[in-house]
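Please read through the structure below; I'll follow up with questions.
Left out: one protein chain. Kept in place: all the others.
By written order: A and B. Residues from 1 in each chain.
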Amino acid sequence: MAAGVKTVEGGLAPLRLGVCYYPEQWPEAGWAGDARRMRAMGLSVVRIGEFAWSRIEPEPGRFDWGWLDRAIATLTAAGLQVILGTPTATPPKWLVDAHPDILPCDAQGQPRRFGSRRHYCFSSDTYRRESDRIVTALVARYGEHPAVIAWQTDNEYGCHDTVESFSPAATVAFRAWLERRYRDIDALNTAWGTVFWSGEYRGFAAVDPPAATVTEANPAHRLDWRRFSSDQVVAFNARAAAIIRAGSPGRDVAHNFMGFFTGFDHHAVGRDLDAAGWDSYPLGFLDGGWDDAATKRRFLRQGHPDFAAFHHDLYRGCTPSQRLWVLEQQPGPVNWAAHNPAPLPGMVRLWTWEAWAHGAGLVSYFRWRQAPFGQEQMHAGLLRPDSEDGPAAAEVRAVAAERAAVQVEPAVRAPVALLFSYEAQWVLDIQPQGRGWRALEQVFGWYTALRGLGLDVDIVSPDADLLGYRLIVAPSLPVVSEALAATLAASEAVVLLGPRTASRTADFQLPLGLPRPAFGDALPIRVTRVESLPRGVVEPVEGSGGVERWLEQVEGEIEPSLRLENGAGLVWRHRRLRYVAGWPTPDLLVRIVREAVEEAGLAVLSLPPGLRLRSRGGVRFAFNYEATPIALSAHADVGELLLGSDPLPAGGVAAWRT
Amino acid sequence: MAAGVKTVEGGLAPLRLGVCYYPEQWPEAGWAGDARRMRAMGLSVVRIGEFAWSRIEPEPGRFDWGWLDRAIATLTAAGLQVILGTPTATPPKWLVDAHPDILPCDAQGQPRRFGSRRHYCFSSDTYRRESDRIVTALVARYGEHPAVIAWQTDNEYGCHDTVESFSPAATVAFRAWLERRYRDIDALNTAWGTVFWSGEYRGFAAVDPPAATVTEANPAHRLDWRRFSSDQVVAFNARAAAIIRAGSPGRDVAHNFMGFFTGFDHHAVGRDLDAAGWDSYPLGFLDGGWDDAATKRRFLRQGHPDFAAFHHDLYRGCTPSQRLWVLEQQPGPVNWAAHNPAPLPGMVRLWTWEAWAHGAGLVSYFRWRQAPFGQEQMHAGLLRPDSEDGPAAAEVRAVAAERAAVQVEPAVRAPVALLFSYEAQWVLDIQPQGRGWRALEQVFGWYTALRGLGLDVDIVSPDADLLGYRLIVAPSLPVVSEALAATLAASEAVVLLGPRTASRTADFQLPLGLPRPAFGDALPIRVTRVESLPRGVVEPVEGSGGVERWLEQVEGEIEPSLRLENGAGLVWRHRRLRYVAGWPTPDLLVRIVREAVEEAGLAVLSLPPGLRLRSRGGVRFAFNYEATPIALSAHADVGELLLGSDPLPAGGVAAWRT
Partner (left out) sequence: MAAGVKTVEGGLAPLRLGVCYYPEQWPEAGWAGDARRMRAMGLSVVRIGEFAWSRIEPEPGRFDWGWLDRAIATLTAAGLQVILGTPTATPPKWLVDAHPDILPCDAQGQPRRFGSRRHYCFSSDTYRRESDRIVTALVARYGEHPAVIAWQTDNEYGCHDTVESFSPAATVAFRAWLERRYRDIDALNTAWGTVFWSGEYRGFAAVDPPAATVTEANPAHRLDWRRFSSDQVVAFNARAAAIIRAGSPGRDVAHNFMGFFTGFDHHAVGRDLDAAGWDSYPLGFLDGGWDDAATKRRFLRQGHPDFAAFHHDLYRGCTPSQRLWVLEQQPGPVNWAAHNPAPLPGMVRLWTWEAWAHGAGLVSYFRWRQAPFGQEQMHAGLLRPDSEDGPAAAEVRAVAAERAAVQVEPAVRAPVALLFSYEAQWVLDIQPQGRGWRALEQVFGWYTALRGLGLDVDIVSPDADLLGYRLIVAPSLPVVSEALAATLAASEAVVLLGPRTASRTADFQLPLGLPRPAFGDALPIRVTRVESLPRGVVEPVEGSGGVERWLEQVEGEIEPSLRLENGAGLVWRHRRLRYVAGWPTPDLLVRIVREAVEEAGLAVLSLPPGLRLRSRGGVRFAFNYEATPIALSAHADVGELLLGSDPLPAGGVAAWRT
């Protein structure tokens, strides 16, 4: 595979549309009609089964395949393909009653109980066996079914704070994990610096999870616990994936990741997946997010213009294949946010096209019909509870009708790489050192600045192949390996590094020589002190803008390229590397990023907050997230439109060949 | 009893005044003096005994009746009558030590411990037996005592979150309750929709309380738990009431309900009571309530002008007799709110007269003398701790002196019925679907709109006889029975229905045909989608005002009678039924309610926020809740004053014959 070119699923193939369906929740008499209507709406894929364990195995060891056989047959008969979910996110009550040790435990060691979902501990050996058993049975039954094109493992790993479990099983597994990592307890003591506060251990059996301590536990202890907990998710997923691969050859294995969730290492889970799926709920995430009230009002029914894009770009980089699916797409109001408005007309179509523009091969709406019962009875579907079309149905039909008009070339990678590390998120979550430092917000802010300049971005692991990128951006990577430091130092790309980069060793220690050695002579500066600042404190910067939340004091053998008004350096540039020693205000961040982009020789636009562009395979798309029209040609060089119109209406999509 | 006319206690009899007294807390030498002073102040009734278990039965099985005999004798000798409380809200320590299973448990299953009050689980068989035993003993001793005119069961059921207990006993009782309700586990599975998230049960013994689940439990599960928990309160009260009726013939049984509390079904408890009592603390409730800061400052020392009225009107409808008592009336600053100001001079008199105007037969102040010890040592009494008169004493004397001047006819019911259902509150609490939806605030807002128009209101159960009302208002009734739907459809009254009405089945499911069928052709609309909106988002409405918090999308075979500026319908009117498809801003709500009131042919005033009117038996009362005088005749047609003056001073009361 030539450098600079990767296959993104879909290629020249048009976008596939799908839907999440729960035949077990509806009278069998209606299945065939549902399937026909799905097909007529332009859907071709149906995700089923992921919460159906109590119907598949209604009592221990007795499987009831009949209904599922018939459901799949009905869908198949209508020309639909099936993504089958393993039902392990919801073990049935009889299983929990027989094996209470499968329940996860909270930080106090109390079991979290049956009655909702995700009531299992990733470290429970019992549950690993039971998961193997049910997945094996499903795969044995449907693994080679011609309509089954893919499998989804479990559902939304980590939802409802379930990555970490403080169970006895997890405690035992954590000790074993530590022993594998360190071999010798003295190595652990050294790595963690347990000499601090007399915390030394005399053996691995003495180490507990970092829970219920009198005050905060050792940060290295906490980081290893996060790593361990993530590894337990990876291992759980890998078992299911292996069973599926063995019994269902040629089918894809996917999982549906969540938005704004960093509880486990998605890159690591992604290594066992053929496609990274995710669940896109732009409105709910806006409501619960960090945006100010004015932004939340402005994009109330659209979501933040960079939210979906960020996750497409992030998850596309999470599997070796770079294949991306939206396994759940919000089609209307949901049930779970603090406030649940309806999407602006057009947004379901917009989100769908945007997913495609960012490389998605499938967009599957959640869900077919609003359920009349259960915890999600207020979650809209494509159909209303009375089976009439909901507002999204027409938008899905529109996408289905117009998708043939937009043909793309196999994709070229984006010119910009943004380095994202889950471990970095954990480090910064464990030790924010200031309430204003929210790790994911910081990364997202840098991504938004790039997107506002009209750039396409690949969000990639620090371990990714970075050859060919023109600009490499690392908003904040506390731990930088020697290999990465060497790569960046030697790169022909412009490299823009954010605060706290290279500020920790892999053992969560301060590098004794301070950050500089990570980059050696490539960036002859050292951070000598950091400050976190409360809301409302802004240190003004020469020219415009300022620094808030976080400010580093830097000593350099070079002169800073941008200074605070008080003379202190903020941006330090040496050859092609730049370091930003603080948290710039949004306007200043754009200014800093723009300079780096221009040095990289990339064309720069200046898009209004609600307008976003994305290119895929020779076609450029424009998306209007505002509730008012935007004059497209005022902001970009627009060609002959394959789709849409100029001005671009509220919630509108346009596309043209570049 | 003729339709349209009900006996309200008191009739032509003047208002009775009482006080809560704790002889066990004071030296016996002072009892007689206290009793004489009570009588001299105009009090005729004394509530005693409800926290005295440890003095009545100082050790297991040994009763010490002497002090209570003498206390009652002392009160009787002074011409006072007695309401005797059963002491079950405070089981003594020796009982808890002997039977730890009487303690209630929190949602984690941990016992809530001795050291304050209400430390018992309604489902504890042990405690039911112990309650029977102590109530039986008390009734045996005093059931036929001539001075004992009534009993109060327990004290403030549910206070301090004690309706729900997650104890082993409650778990067992819940399962039995479910089995009685559903008989067959499949019926439960169907009703709850447990197929969702694989939640199916194979037997009643597998069902737990909806506690400590990983995320929210099934809403039908939660609703049944609330119903069950309420039923346990009802059953506990019924046992005590039965023992009292058997042993204390002719005496009234009452309980003292709390303000702004919907944790159990007061209509159901009320069926076992002769009079509904409640505890009126207007200042504390304002401080902790939902009003904005400006309103809280405006009515700091008066309380919200509709607070006491709302509860009078609500609790009057909670017993078959419609008899109403205020068993505790705030006489000064209290101890338990976040801030505890003193009442404006005049307010204690105002609250007393207002209770009477709303049908109360008794107002009993809490308490006689401020206690020098214990948790409520900062709760004012009529007397100061040093036994001097507190500020309220003079106001009580004033009421006592002037009450003979106001004679009323037997009451006629109000022209307006507001339908209030505890179950509706639970449904909306369990599933607000938006943080802005606070169920009780919504009802109270509609009540306030009616009161601002000068109307008298009966707050009644949806099961009440609605014949004769001119206007029936249901601010929000998610579950509407077929019978109620038929009654409303056939009613000659104008019917005004608020949002979410008829949006759920009794099993907490969406009616598959959507709301319309509940009213059939009587209201040919269907709600097709709902939105909850964050603070600050207001959708403007034609003319004036807007919709905030909640907005429904409606399809109708009729035209809306009021639209949003964007054209969507907000009020849907068909013959005499109207449906309001959102949460109007307060000004818009008044406009909508006023139109319905005018259609009903009722006279309408436009009262300022601090002025309230109430009629009883041919006399109209006016109450000035402002801290400044109000020109009464500018707002109402005032006759010759039996009481008060015009302008009405701050905290003033006026009355005239209509």
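What we mean here is this: contacts are C-beta pairs under 8 Å (C-beta built on N, C-alpha and C of every residue); 3 or more make two chains touch, one makes a residue touch a chain.
These numbers were taken from a predicted model, which means no experiment stands behind them.
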item	value
Of A:D161, A:D208 or A:D465, the one touching the omitted chain in the full complex	A:D208
Touch criterion as defined above, residue of A:T126, A:S532 or A:S561 at the omitted chain	A:S532
Residue in contact with the excluded chain [from B:C20, B:A35, B:A52 or B:I185]	B:A52
Option from B:G203, B:P320 or B:G374 whose C-beta touches the chain left out	B:G374
Where the unshown chain meets chain A, residue by residue	108, 192-202, 206, 208, 210-221, 431, 433-436, 507-514, 526, 528-537, 553
Sites on chain B contacted by the missing partner chain, in the whole complex	22, 24-25, 51-55, 58-59, 87, 90-94, 97, 104, 110-119, 159-160, 162, 287, 293, 296-297, 300, 332-333, 335, 338-342, 370-378, 380, 384-386, 388, 390-391
